[in-house]
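Remarks on the structure that follows.
Missing here is one protein chain; the remaining ones are kept as they sit in the complex.
A and B are the chain letters, set down in written order, and residue numbers restart from 1 in every chain.
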Amino acid sequence: MVKHFLSLASFTQHELSGLIEKAQSFSHQLQKPEKIPSLLQHKIIANVFYEPSTRTRCSFEVAAKRLGAEVINFVPENSSVKKGETVYDTLKTLESLGVESIVFRHSDDHLLDELKSAFHVPFINAGAGKLEHPTQGLLDLLTLYQEFEKLQGLKVAICGDIKHSRVAGSLMVAAKIFGIKIFLCGPESLKPSSQDPLIESADFDSILGEVDAVMMLRIQLERHESLELDAKSYHHQFGMNQRRQKLMQPHAIIMHPGPFNRGIEISDDMVEHPQSRIFKQMHNGVAARMAILDWAINRKDL
Amino acid sequence: MVKHFLSLASFTQHELSGLIEKAQSFSHQLQKPEKIPSLLQHKIIANVFYEPSTRTRCSFEVAAKRLGAEVINFVPENSSVKKGETVYDTLKTLESLGVESIVFRHSDDHLLDELKSAFHVPFINAGAGKLEHPTQGLLDLLTLYQEFEKLQGLKVAICGDIKHSRVAGSLMVAAKIFGIKIFLCGPESLKPSSQDPLIESADFDSILGEVDAVMMLRIQLERHESLELDAKSYHHQFGMNQRRQKLMQPHAIIMHPGPFNRGIEISDDMVEHPQSRIFKQMHNGVAARMAILDWAINRKDL
Partner (left out) sequence: MVKHFLSLASFTQHELSGLIEKAQSFSHQLQKPEKIPSLLQHKIIANVFYEPSTRTRCSFEVAAKRLGAEVINFVPENSSVKKGETVYDTLKTLESLGVESIVFRHSDDHLLDELKSAFHVPFINAGAGKLEHPTQGLLDLLTLYQEFEKLQGLKVAICGDIKHSRVAGSLMVAAKIFGIKIFLCGPESLKPSSQDPLIESADFDSILGEVDAVMMLRIQLERHESLELDAKSYHHQFGMNQRRQKLMQPHAIIMHPGPFNRGIEISDDMVEHPQSRIFKQMHNGVAARMAILDWAINRKDL
């Protein structure tokens, strides 16, 4: 069976724990990259990003190379897409070229799900529309696990444009699998509705003293004219800053998937605050993606 | 002597047969990429594409990496070309950097021919204007050879904008070398004139029952306003579809160099029809380019 990595929802808690353990092990090995076994030698991975990306594309590229794989970057702007080629045909072309995995990002929410059954090459979802970003989900779980040595029972606040965030989407999927309690904060109009008792709406300031982690999300104010908020008042109402950090428990951590807007959803002094794990998350992204690539390509059971 | 790969016309039938055999051998080896000998280890290949390309650029990149070579992608948009550097100077720069081969595509028909004598680094023509695309030619020959175990005496129809197709150009060159009979189909105004008895004009529907292969070409209707054809009537007159496939012999195959316009020169259901070899051609492209890179860089006699 082809091992696509499209959504955390397709894994059991046991399987995800296995991936987290593997990622944690790679995280240690990354201290001495020259000692990492070349588990993906002679493998070629195609990075296919229909949306711009720094950290995710480079993160996959570093992860692949740390395991001895080669990477091909397919940039739609410089390609047959200009000639009107469909995504299916572009992916089928890459499959025909014999690459061992396709890492894929697209603005469409459901494209990979629609296409997957027609392909033998494993797909890795590097961001699908506003719904899912499961490799980010795994690195977030790894970051929480490193901090608290468990996931079940943790309390996490998410603050920002949750409705349109694939990062939040994958975290909420993971929350249900592991029994993490999620509090949805930020503008009411940007909160999704939830029937799940694990996921509930909360006032940001009121909940800060109770949570183990706060996941701040990028907010693009220009997309939300109906909010009638400028950067300053958004930051005042929903941004992470010194005042709010002081409301948090001393052991609680600040997370953000990046890229972040300094001064809007997070103040300058919080980005590298001792309680921030933002750049740790980026480091963990490499380890998480190494685990995912190894699983998808070497067809390992978990 | 520098081993440029610029045109199939510079090879004898014997030499091209050697390249096809080598490509066929690589095609088998690609089933187990980890077993392929690193014939191009420590070699660096520069991909220099002045026109956009998915499949050809990625195909060369996969071919190079399968043989252990490194690849540098030179993208004119992000470079000194913006500062007005000539193509000669850009190529001379890459030669000075010490790359072992330059894979080159440009809209100009004759540029490589004009430049070649000034260079010691082997050039590989990855598409020159509307005249030649010899690596595509080799993969097409490989595809026909795999199917029919011979080339001489085969009958191939080419349909579409033949006059402006470098794919057709290289196939017609190969046809003369191997004694393949070519029938030119499609709009009369897009057929080149031919004095060669091996290459003659034909009515598409009438010839379909006689040929071993049909090479469909991409048609860009917007370029041919004088045709006064829309997509639907073009497809009706010259497109590959179920009606025409039924006119073909059961052993005959459908080819297309890609990227294709679904619903114009080929209907959706024909792209992956059992008689289609379109994605097989893309697979074969890697094998053909491995053979060409090995020949050009390792200076092997054929």
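The definition used in the following text is that a contact is a pair of C-beta atoms (placed from the backbone, for glycine too) under 8 Å apart; a residue touches a chain by one contact, two chains touch by 3 or more.
This one's a predicted model, so the numbers in the text were calculated from it and none came from an experiment.
*Asks:* Tell me which residue among B:74, B:204 or B:260 touches the hidden chain in the full complex.
*Replies:* Reading the full complex, the residue touching the unseen chain is B:74.
*Asks:* Identify the residue among B:8, B:30, B:46 or B:103 that touches the chain left out of the display.
*Replies:* Of all options in B:8, B:30, B:46 or B:103, contact with the hidden chain holds for B:46.
*Asks:* Can you work out which residue in B:84, B:197, B:250 or B:274 touches the chain that's missing from view?
*Replies:* B:84
*Asks:* Which subunit B residues touch the hidden chain?
*Replies:* 41-44, 46, 70, 72-74, 78-86, 89-90, 92-99
*Asks:* Which parts of subunit A face the unshown chain closely enough to count as touching?
*Replies:* Missing-chain contacts on subunit A: residues 30, 33-34, 36, 49, 52-55, 57-59, 61-62, 65-66, 73, 75, 77, 218, 258-262, 271, 279-280, 282-283, 285-286.
By our rule, only the chains that are shown with their structure count from here on.
*Asks:* How far is the middle of subunit A from the middle of subunit B, if each middle is the mean of its Cα atoms, in Å?
*Replies:* Between these chains, centre-to-centre, one finds 40 Å.
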